[in-house]
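Below you will find the structure I want to go over with you.
Excluded from the complex is one protein chain; the other protein chains are retained at their positions.
Moving on to chain A:
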Amino acid sequence: MTALLDKAPLGVAVRIARINWDAMSHDEGRRLREFGLMEGCEVTPLHRGSIFSRDPLALTIGRMKVIIRARQAAVIEVEPTA
């Protein structure tokens, strides 16, 4: 039932099931965790890129809205909330 965050439909809350930390640099991983993006948390993808490309992805986590790269979203597995 898991999907990848970069393909997840916009506006629908999902839970992060697994993040492939090995697919990104140490610093990138740390910044994601600093944003609070880690296994078990809920996020809602909201906006995706412009006509130039599907990158980046804006999502809410808690009361925060953050921008990440589609490349990073592609290694984040998500599942439907409850």
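Methods note: contacts are C-beta pairs under 8 Å (C-beta built on N, C-alpha and C of every residue); 3 or more make two chains touch, one makes a residue touch a chain; residues count from 1.
One rule holds in what follows: contacts and distances are computed from a predicted model.
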item	value
Missing subunit (named according to UniProt) among the choices "Fe-S cluster assembly protein SufD", "Diguanylate cyclase (GGDEF) domain-containing protein", "Zn-ribbon domain-containing OB-fold protein" or "Fe(2+) transporter FeoB"	"Fe(2+) transporter FeoB"
Where the unshown chain meets chain A, residue by residue	25, 27-28, 30-36, 38, 46-56, 58, 61-69, 71-72
